[in-house]
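Single-structure report; data block below.
With one protein chain held back, the other chains of the complex are shown just where they sit.
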C-alpha cells in the first residue's frame, strides 16, 4: 500500500507546539491512515494560510484571527480542529513588579510579539473589555519574540508582554521570571488549531477524516502521563534540537498540553464551540483587527468531522 | 623579396588614389582648440607618405580622423572611393602608445587582430608568422612573456608586429619607432619599406625624425601648429628601393635641410 | 644665467662622487632574464652622463635601481655616501611613460611633487613657477586642461615640468624627449643643460639619440644587451657650455661615429 | 578618379554626413529607443505578465494581488501620503533610518576598507572577521542591537548600517589595488608618504570601485532599515508593511513596497549622480569629449 504524501505547515519551528502531529507521525498513526506527513515551519499564521492557499500544504495550524482575516479577503480557509482549546495567550509581567491585574497597566507600554498576531487581538480584546483604549490608557510596542522581549523587559521598555504561554514559559525557564495576570474569563479565547482549505474538504473528505483521526490519536496518546517518555522521544525524533534538554522539553510540553485539554471533554477532541467563535469574532471587530463583521462566520469553522475522529 | 618585381607590379596602379582628404578641419569642442585647419591630402595606392610637425600640431588627430576613429568637424575623408564613416578592416593602425593587453602573452597580443578577424583557429595558424615577425624585430624568446616584463621599446616593437600580422593594405603609423635605438630604427625603417613595397601597401607615417621621413617617403607633409595645417608637400625624388647609404648623398641632405628650414621658421 | 659663473661654482665640488654603483647585477626571477650584469658607475656632482644602448638592454632597469625603486640582485648602490635602500627625496626621476593623473589639470599635475613635499599651500605658491615652466616647454595656455586633452608630446613635456619643479639635485631621465620633434628636442636639450649647470645638478639620461647624448654629456656609457652591461665609458671632451653649432664640429662627429661603431658591432 | 568624383558629389554638404564618424560605442537597435519609451514598454510588459498570472487564477489573491487592486491601493497610499497622514510620518522615519544608516556605513565602510586595502594586517587578519560577521544572519543579532540601542530608530539605523557597510569595505579595498605600477613608482620617487600615496593616488584611482561598493550599499541600507523595522518596535514603513502582511492585506503590502522602492531609487540615483561628478575623467575617457 502506497502512502499519500501530505504537508502540514506550522507557524513556528516547534514540535512541542504541534505535538499531536509529531506524536502521530512517530507512533505511526498517520501511516495507519495511509498518510505520509511532512512538517514545514513558516513564520507566523499569515504565511501558514498563504501556504494553504497556494496548495503547497494541505493542513496548517494558524490562529483563529488570521483565519477570519483571510476569509474576509475571500480565501475559503476553514478552521477544522480546535487544538489550543484554552487560551494559549496571556498577559505577563515581570515577577518582581507590582502589577496584580490588567487595570494596573494603565498608562503603561505593553509589548507584543508581532504587529498584528493573534496575541495582539487577544490582548486588545481583554483591555477593551475592561474599558481601556489603545493610545489613551496604554500603548502597544511590537518587540518581537524571545530575545527581543527579554531585551525589552531588561531595558524597561515594556511593563507587560502579551505572549503565547509557551513563549512566556521559555522566558521563565531561561531565567526571566514572569507572572501571568490574564483574567480567567478569557480562557475561551482559544488559540491555534488545525485548518484546511474548503476545497480540500470538498475534494477529499476522506483525507480530512484520516488526518483528524490520527491527530486525535496523537493527542490522546500524548495526554496520557504513562506515555511521557515515549512522547518526549517522539518529539525529539521530529525536532532533535528543541528536545535535547529533557527537563526543558518536558516543562514546556506540560504547559502546552494543559492548554489542549478541554473543560468539557464530552464534545470530543477538536470540538469548536460556536459561542467561543462569536466571542472571538466580536472582539476582532471591536478592536479593529477585522474591518467589518464576517457575514458567514459559521462557515469559518466546521465540527462536521469531530464525531468521526473521536470514534 | 625581389624588389625589381615589386616595383614592376606597383606601376599599373600608380595613379589610383586611395585616400582623399578635403579641407578636413577639427575643433575640439570643450576648449575650442582647433587641431586641424583645412587639411587636404591625396595618397596614391602603394605610396609612402610622412607627416612631420611640431608636437601638438594635430598629427595624431589627423591619423585618427583618417582611421575613422574621430569625425572631422568639417570636410570629407574618402578611402578607396567610399567616405570614411567609421573604422575599416583594411586599415592597420599603430598608436603612439603601445597598449598591449596584460592578460595575453606577447605572442597572443600579436595574433589578436587575426583572432578578431578570423577566429581563434586562424590565429593559431598564424603563430608561426607571428614568431617570424617577433624574430624580425629582435624579440625572439619573448613569445610567452607577459607585457609587464617587456621594456618600453620591446612593447613598441610588439605593437608593430601586431599591426603587420594582418597584412593591411593601408598602414597608419603614429611614431612607431620613437622608443627604439638608432640601429634598430634604421633596420625597422628598411623592413617597413620592404614590406610596404612587397605588399603594395599604402603607408602614412607620423614621425619626428626628418631623415626617417625622407628615407621612407614619396611625399613628406610638413605641418604647422595652431591651427594644425599642412604648409608644404615635399615630394621626395630619391629612387626606390631606398637604402641607408642614400643618407649620405647630397640630395638627401638637401631634402632634409629644406624640410628642417620649413619647420624652423616657426618659433617653438 | 651667467654661464661663466656657473662653471666657476662648479669647480670646487668637482671630485665629489654623488653616485657609486659597484658591480650591480639584476636578474628577473620569473624567467631568469639577466637585465644587468656587473654594472659599475661613478657619477660626480654636477656631471651629466648618458647611457645609450639598444632597446631592452637594461637602461630603464638601471635607472630604477639607481632611484631605489628596484633592488639589484647583487652589488651596491651608494648615493651621496649612503647606500640606496629605497627612494630618496633628492632625486627627480622621469619615466619612459609620462603618467599624468587624469583628475588633475596640467598645472595641478606639475605642482604635485611640491604638494607632496611641502603641502597644498606651498604648491599654490609654486603656481607661478609652474606657469613659467609650462611656457618654457611651449605649453602656455594648457594650464587648466586635463591630460586626456594633451597630445603625446605635450604630456611628455608636462612630465618634464613636473620633474623640474622641485629643483632636484639628481635627475634621472628615461628617454624624456622621445615624443618631441627635432626642434623642440634641441631646444629642450639646451634648456636642460642650462638648468643642470645653474643648479649644479647631477644628471643621468637614457636616450636613443647619440647626438643628444654627446651634446649633453660629460660621459656617455655604452651598453650592450643580454646580459645588459656597460661596454665603454666615452668621456666627452667638448667644452662647456655646449651649443647647438658644436654639432657640426669634427670632434662632435668623431665622437658620434665612435659611439655608433661601438653599438654597431652587435647584431640586432 | 572615382574617389574624387564621389567626393565632388558630396561637396560641402558631405561635412554634415561625415560629422557622424566620431568614434562612439556601437549602439544596438535597443539603444536607439528613447528611454521613456523603453521604460514604459518594459513596464507594460511587466504589467501584462502580472495581469495574466493573476487572471489565470493559479495564484491566490492573498499571495499576489491583481495589478488593478494594487493600483487602487497605490492611490489610497498616495492620498494618505499627500494628506501628511500617518504614512508620511512612517516614510519620514524610514528615510531618516536610511539616511543615518548610509552615513554610518559610508564612514565605517570607508575606514575599514582603507584598513583592509592598505595594510596586509587588515587584509589578512581583519578581513576574515569582517567576512565572518557579514555572513552571520543579522536577524540573530537583533536582540543585541535592541538591548543596546533600544526600540527607537537607533537599532534600525545600526542594522541598516551593518548591512550596507560590507559592500563599501570590499569596494574601497578593491579600489586601493587599482593604481598601476607606473603611477605608484612615480609617487615613490616624489617621496610621497604612505598617507599621501593613499590620498592623492590610490583613492582617486579607486573611486570607480568605491562607487561600485556605494551603489550596492545604497540598496543594502534600504533592505537593512526595513529588516530592522520588521524585527521590532519600529514606526516606519517596514512596520506598515508588516501590519499589512499580518492582516493578509497583500495589495497594501505591494503598494507600500512600491513606494519604498522609490526611496531606494532616489538614493541610488543620487549615488550615481555623485559618481558622475566626482569621477568626471572616467566619463570623459569613455565618451570622448567631442
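Chains: A, B, C and D, in written order; residue numbering restarts at 1 for each.
We take it that contacts are C-beta pairs under 8 Å (C-beta built on N, C-alpha and C of every residue); 3 or more make two chains touch, one makes a residue touch a chain.
Keep in mind it's a predicted model, so treat the numbers as computed, not measured.
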| item | value |
| --- | --- |
| Touch criterion as defined above, residue of A:96, A:131, A:175 or A:295 at the omitted chain | A:175 |
| Contact set of chain A toward the excluded chain (per top definition) | 7, 9, 12-14, 40-43, 46-47, 50-51, 53-54, 56-57, 145-147, 150-151, 154, 170-171, 173-176, 239-242, 248 |
| Where the missing chain touches chain D, by residue | 23, 25-28, 30-31, 33, 35, 38-39, 42, 46, 59-60, 63-64, 119-122, 124-126, 128-129, 131-140, 143-144, 147, 166-167, 170-171, 174, 177-178, 180-181, 184-185, 188, 194, 208-209, 211-213, 215-216, 219, 222-223, 226-227, 230, 238, 241, 245, 253, 257-258, 260-265, 268, 282, 285-286, 288 |
| Hidden partner chain, residues of chain B it touches | 64, 67, 69, 87-89, 91-93, 95, 97, 99, 101-103, 112-113, 115-117, 146, 148-149, 166 |
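Everything that follows uses one rule, which is that only the chains that are shown with their structure count from here on.
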| item | value |
| --- | --- |
| For chain B paired with chain C, centre-to-centre distance based on mean C-alpha positions, whole Å | 29 |
| Distance from chain D to chain B - Cα centre to Cα centre, in angstrom | 47 |
| Inter-chain centre distance, chain A versus chain C - centres from mean C-alpha coordinates, in Å | 86 |
| Multi-chain contact sites of chain B, meaning residues that touch two or more partners | 28, 30 |
| Per-residue multi-chain contacts in chain A, two or more chains | none |
